[in-house]
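Right, one structure below, let's go through it.
A protein chain is absent from this complex, but the other protein chains hold their places.
Up next is subunit A:
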Amino acid sequence: MSSSDIRPRVRVPRSASVNEVVLLRTLITHPMETGNRVDPDGTVVPRHIINRFTCRFNGEMVLDMEIEPSLSANPFIEFEASVPESGEFAFTWIDDDGSVYEESASISVS
């Protein structure tokens, strides 16, 4: 699968009140090959995973997550964050092959 096939999705509430705790959800299409699997010919399928996931809010790190091979294909990551002001959540997924996938979403806080 080429990098162009990999598609991140995020779900962020459009609005919230000051310091409200909001639920953030992310989903990315990815095979998450563990490196332990053997194909029908007996060859080990090389490891290919998303090894790191980050979330920043207005540039400030909210979540920095190291990912191991046990996470299943198409990783779904859900977490909560408190929002002090309007701004933008920026999400990144870092691939074993060096690719970085990015997605962002704005939230208006009043």
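Everything that follows uses one rule, which is that a contact is a pair of C-beta atoms (placed from the backbone, for glycine too) under 8 Å apart; a residue touches a chain by one contact, two chains touch by 3 or more; residues count from 1.
Criterion: contacts and distances are computed from a predicted model.
Not every chain of the complex appears here, and the one that does not is recorded in UniProt as "NAD(P)/FAD-dependent oxidoreductase", selected from "Cytochrome c, class I", "Carbohydrate ABC transporter membrane protein 1, CUT1 family", "Sarcosine oxidase subunit gamma" or "NAD(P)/FAD-dependent oxidoreductase".
Within the complete assembly, A:L27 is the residue of A:L27, A:I67, A:A90 or A:V109 that touches the hidden chain.
Although one chain is not displayed, its contacts with subunit A can still be listed: residues 1-2, 5, 7, 9, 11, 25, 27, 29-31, 33, 73-74, 76, 78.
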